[in-house]
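We show some of the complex, not the whole, and keep each chain where it was.
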Amino acid sequence: MRDQLAAYCVPIEAAEYRRTEPDDRRFDDFLIPFDRWEGSAPMLALLGVPQDEGVRRNGGRIGAAEAPPAIRQALGKLAASIGSRSLPDNVRVLDCGVLAVENMSLEDVHRRQEHVVGLLLDSGASVVVLGGGHDTALPDGRAIGKRATRLGIVNVDAHLDVRPPAIEGSHSGSPFRELIEDPACRLGMLIEFGTQPFSASAHHVRYVLERGHAVWMLGDIRRDTLDVALDRVVDALDACDAVHLSLDMDALASAYAPGVSAPASDGFRPDEVARIVERIAALPTCRLVDIVEVNPRYDADGRTVRLAAYFAAVALWTFAHRTRCR
Amino acid sequence: MRDQLAAYCVPIEAAEYRRTEPDDRRFDDFLIPFDRWEGSAPMLALLGVPQDEGVRRNGGRIGAAEAPPAIRQALGKLAASIGSRSLPDNVRVLDCGVLAVENMSLEDVHRRQEHVVGLLLDSGASVVVLGGGHDTALPDGRAIGKRATRLGIVNVDAHLDVRPPAIEGSHSGSPFRELIEDPACRLGMLIEFGTQPFSASAHHVRYVLERGHAVWMLGDIRRDTLDVALDRVVDALDACDAVHLSLDMDALASAYAPGVSAPASDGFRPDEVARIVERIAALPTCRLVDIVEVNPRYDADGRTVRLAAYFAAVALWTFAHRTRCR
C-alpha cells in the first residue's frame, strides 16, 4: 500500500499554527501522511484530486484544482471533538495527500484515481475524496461500483450532472450519465438530492427518472422536512450493498459557499448538509464520500474551504464511530 | 406595439454561452426581443429600467442603473424548467430590453415608463419590470392603478418607502407615498411586507396604518409562519381587481443579496421570497411584478443579480402557468 501510494500521490503539508495545550487535539493528530503510515490496513483514508480539467471542458471557471490542499489544511486545524466527546485515540486516517496529476490527461487522472480509490477500498478503508471538479465522482463511482453488486449514489447538488460527455470526453457535468450507462459500475439507485428549479434541464430530469433513478427537488425536501426526506433516501438505499455520497458544494446557497465553480441561487444551509452527511455516512454500506467543486479563487476569506473541511470532518467522524460499533 | 417599443426601448443582447443539446431549453429560448416579435398580443412581457437617479436623490449609493441588462442576461441562461416540467413551448415573453433613458430627466423617464408599461398592460400582457431604484414602482403603480378600480400593492421590502418627495422631486424612498396620495392611482390596499425593526421610522408606519394600509413586520411574518401570513395577504387582496408586487432586493438578508443600494441587517431567505412571488403572482389579478434596487457595483460574484434573475423566472413561470389555466 505505502509503496503504491508513493508512486501515485504527493503528501500535503499540514498548516502551521500554534498549540499550547497537549490536550488540544486536532484532526492533524489523526491524519497520518502515507509516507509515515505503519502497520495494518487503514479503516479511514483521505485523498485529494487536484484537477479542474473537467470543469474547463464543461465551460466552467477553473480553480477547483487548488481546493484539496486548502481543504486538507483547514481540516487539520479543526478540533477533533464534538462537545465533550473526542475522536477516539486509536482512530487513524491514512492521509494520501493529493494524486500526482502533472502532465497527465484527464483520462489518465481518472484511471489513476480509480486505481488508488480501489486500493483503499480493497484494503478495507472508508474513503473521503476531496475534488476537483465533479467528474471526480466518475472514477470514484467506478471504483466502488465495480466492487459492489448494487451501488447506490446520493448526489447532493443543485444540478444533475447527467449531460452527455463532450467530444473531448468526460467533463464535470457528465459523471452520473457515464456511471448510469456503464454496466460495469452496477449503479442500482442514483438519488439526485437538492436539485434546484431553473438549474436543471427537464429532459435531463426525465433521463434520470426513466432509468428508475430519483430526483429530489430542494423545495420537495424542505416541504417534507429534511429528516423525513432522508428517511426515504435511507430506505431507498436499503437494497444497495455499497453507497457513494457525492457532495457538490454548489448544493449550498452561495451565501454560505461562494467559492464554487457554478454558484446556484438558493440552496441548502450548512446544518442541513451536515445532517445529510451524518445520515448517509452512518450507513454501514457507505464507503465513499467525495466533496467536490470548491473553487478557492472565488472564495470569500476561506469560507467555502472551511465549510468543505467541516463536512469532511463530519464524514470522518461518522465513519470512525460507525467503525467502532462493528 | 413593435413600432412604439422601437421608439422607447433598446434591446439587450443575450449572454454568450455554450449549449450542446437541442433539448437544453433556457429562458433565452422564450424571450423574444421586441424587434423580432411577430404577430399577436403578448401574454408576458419583460422590461428593464436602467436608472438610479431616484437613488441618488435619496442619498443612496448609485449603481442600480446597471442592473437590468445583468439580470436579463442571467435570466436568459436559466433552464426553462422545474424538475421534469418545462415551460410550455407556446409560451413567449416579449422582451422589451431596457427603456431608452439617455439625457432624460427622472420625471421624463417615469412618464416614458408609465406609458410603455401601460401599453403592455393594455395589450393584455402580464409584466415583469427590472429596476432601477425603487422609484421604478411609481410609474409601475400609476400604469396599473389607472387601469383598475381598486389596486392592491404588496411591497416586499426592509423599508416602507413612504418618505415625502424631495425638492428635486420623486426619489427611491418616496414611491408608495406618492401612489397613496394620487387619487388617479386608485390604491385600495398597500401591504408593506417584511419591514424590519430599526429600519423604518415610526411616524412612517403610522402614516401607512392611518390610511388603512397594512405593515407586516418581518418578525410577525415569521412568528405566524410565512404561509399563514401569505394567506392573510391574499385575503386582503381579494377585493382588488389589480395587483402589483414590488420586490426590493434589500428585503433579503444581505448575506443572500449583498448587491443592493441599502443593505439591511436581517431579512428574508431566497426560498421565502420565491414563495412570496409564487403566491402573489398566481393571483389572476396580479399583472405586474417589479424587482428593484439591485446594485451590481456592490454585488459579490453576481450573487444578487443571479438571485433577482431567479425571482424573475419564478414570476414568469407563475404567470405562464396561470395564463394557461384560463
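Chains here go by letter, A and B, matching the order in which they are written, and residues are numbered from 1 within each.
Operating definition for what follows: a contact is a pair of C-beta atoms (placed from the backbone, for glycine too) under 8 Å apart; a residue touches a chain by one contact, two chains touch by 3 or more.
Note that the coordinates shown come from a computational prediction; the quantities given were computed from them, not determined experimentally.
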Original post:
So 2 chains are in place, but how many copies does the full assembly in this file really have?
Top reply: 3
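Throughout what follows, only the chains that are shown with their structure count from here on.
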Original post:
To lay chain A over its twin chain B by CA atoms, how big a turn is needed, in degrees to the nearest 5?
Top reply: 120
**OP:** For chain A and chain B, let me know how many angstrom lie between their CA-based centres, rounded off.
**Re:** 39
Original post:
Which part of chain A faces chain B closely enough to touch in the complex?
Top reply: 59, 163-164, 166, 195, 197-203, 205-206, 209, 215, 217-219, 222, 253-255, 258, 263, 265-266, 298, 300
Original post:
Of all residues in chain B, which touch chain A in the complex?
Top reply: 17-18, 20-21, 23-25, 27, 78-86, 253, 255-256, 269-271, 274, 300-303, 306-307, 309-310, 313-314, 317
